[in-house]
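Removed from the display is one protein chain of the complex; every other protein chain stays in position.
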Amino acid sequence: MANEPQIQQDDEVMLLNMGPQHPATHGVLRLVLALDGEVIRECTPVIGYLHSGFEKTYESKKYQQCVTLTDRMDYLNPLGNNLAFALAVEKLLGVEAPPRAQVIRVLLAELTRIQSHLVGLGSNGLDLGASSPIMYAFRDREMLLDIFEMVSGQRMMTSYIRPGGLAKDIPPGFEEAVQRFIDYFPEKLDEYHGLLTRNPIWMDRMVGVGKLTAEQCLELGVTGPMLRAAGIPRDLRKDMPYSGYESYDFQVVTRTESDCYARYLVRMDEMRESLKIVQQALNRIPDGPYVLDDFKHAYPPRQLISDQMEALIHHFKLATEGYRVPPGEVYSAIESPRGELGFYIVADGSGKPYRVHVRTPSFTNLQCLPVMAKGGFIADLVNMIAAIDPIMGDVDR
Amino acid sequence: MAASEGLLQAVAEAIGDGLLATDEDRAGAPILVVERGSLLKVCRLLRDGEWGFTHLSGVWGVDYLAMGLEPRFAVVYYLYSPSLRSRVAVKVPLEESDPVVPSVVEIFPTANWHERETFDMFGIRFEGHPNLARILMPDDATIHPLRKDVPLGGEEVEFTHNAERIRRQRAAESPEVSRN
Partner (left out) sequence: MGVEEKLPGSLQVIVTKLANWGRQGAIYPLTSGLACCAIEMMSASMGRYDIARFGSEAFRATPRQSDLLIVSGRVSMKMAPVLRRLYDQMPDPKWVIAMGDCASSGGVFNNYAILQGVDRIIPVDIYIPGCPPRPEMLLQALQTLKMKILHEGDIHGRI
């Protein structure tokens, strides 16, 4: 059968279901394990328990409405999803967001990356039995959620980055709040390092666990921190830069051991690099418009609507019909905290996309779980899932 | 892309009539529309040739029914070359009556789940795939949801002007369930 391990049944093998509801599977992931005692002979992931029909729903919504849906796919990277969609639509329109919007986009995308890695770090600890890291991680994450709430009114599903620029301008107090976080966070990272990195129990459970060779990673199409922990310095922010990333000074963090410990260290160091980018972005936010001047494709600022007749008419047309995107297709990808997140959009000249496919990193990265888990223990399986850091909304869409 | 001239020529030489058309997407990546018989050859050429398109971003399908284009389906493969830092796309058009295409799992093992998802969503079969089964929909699902002739589904949204009618319909359909 399709969703059972393809293994010869004998007396030694027990089939165990690590069901969709499980505290350590990072959401609704089902694993069917063929066990020989504690050792895993085969591991078959069964996904689809969070399939929400995103791609079909996109086809029935205007481009502006699609932005709110994109938040909910990889729900720990909402601004990143918005950014990927906005970049794809802007390529179809043949426009580029104004400089102020681009810098703020980079700033918020990196803060989202830090927030996502914090949850990954905390969940990793919780899965292994450590209940303090998640408490500390969520405490720091709350500061970031306050910043997101300040710009968009929403803690998580912000829908703030839209095709053409941003939803609205950053409020006063934003830059101070971000600077406060930048000053506060490095010593917290050192605190996490002090708590975990040389901790004998942490190292015992993570060093040497879940090894994948670089060739295996490349063949399986793995991207993101997992690939960088195998020694391959591939990062779309450096390789195919978008939104001005080529002008920021940051390193691509790599390790060579390609085990769970290396992946943990890669994520920790990536948070530090992201903080550097946030500081650089904060220092160079230029003045200017936050959204395109061309109101045929981007909503006019709210203040103008009550002053100018054209702005009012544009807003009405955009809200009822949506902006028309000329026919064409595009595939545009960004580096999300999990890897390559790409949007393939086919436009047919109307106000709704014809076909949207989202190439999500967790879907592809999860394919390496059966390869990693073979021959390991269940306790290590939990660790491996945490190191892949899948988000089931990303996997199932 | 700098190498695109040499690329198109090499592909045209290798598969001749198999190259049906060339196009470009809005990000500047060339799109090679090839016949399904030449797909494996093109993939091997792109992966092993001098350009080094070793990373397959994914495999997905498109249904052109609502656009009125023939043939109805297309399977799209996006490849990325780390050395050239650029992408190329391969598109295979498929007729509605015969939506079968060879599987590229041997060349790019990452295509395994992507092809399963394309089968699940469109009903396109991949020959040579080790385990072509539904992956996102429930195992007993009968529809291929992303096809254009399959409706979106869901329920009708109640507004003040149609709430009464919807409630009467629901009560008539399932009288034993009481829902206020």
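A and B are the chain letters, set down in written order, and residue numbers restart from 1 in every chain.
Throughout what follows, contacts are C-beta pairs under 8 Å (C-beta built on N, C-alpha and C of every residue); 3 or more make two chains touch, one makes a residue touch a chain.
In this text the structure is predicted, and so the values were computed from the model without any measurement.
Asks: Out of all the chains shown, which come into contact with the hidden one?
Replies: A, B
Asks: Please pick, from A:Arg155, A:Lys238, A:Lys276 or A:Lys317, the residue that touches the omitted chain in the full complex.
Replies: For the chain that is not drawn, the touching residue is A:Arg155.
Asks: Tell me which stretches of chain B touch the chain missing from the display.
Replies: 137-138, 143, 145, 150-155, 157
Asks: Kindly note down the residues of chain A that lie in touch with the hidden chain.
Replies: These residues touch the chain not displayed: 19-23, 27-28, 48-53, 56-57, 68-69, 72, 75-76, 119, 134-135, 138-139, 141-142, 145, 155-157, 392-393, 396.
What we mean here is this: only the chains that are shown with their structure count from here on.
Asks: Could you please specify the touching residues of chain B with respect to chain A in the complex?
Replies: Going through chain B, the ones touching chain A are 25-27, 29, 31, 54-58, 60, 62-63, 66-67, 76, 78, 82, 85-87, 89, 108-114, 117, 121, 131, 133-139, 145-146, 152-153.
Asks: Which of the residues in chain A end up touching chain B in this complex?
Replies: Interface residues on the chain A side: 2-3, 6, 47-48, 51, 53, 55-57, 60, 91-92, 94, 218-222, 234, 239-240, 328-333, 340, 342, 344, 346, 348, 354-355, 357, 359, 363-364, 366-367, 396-397.
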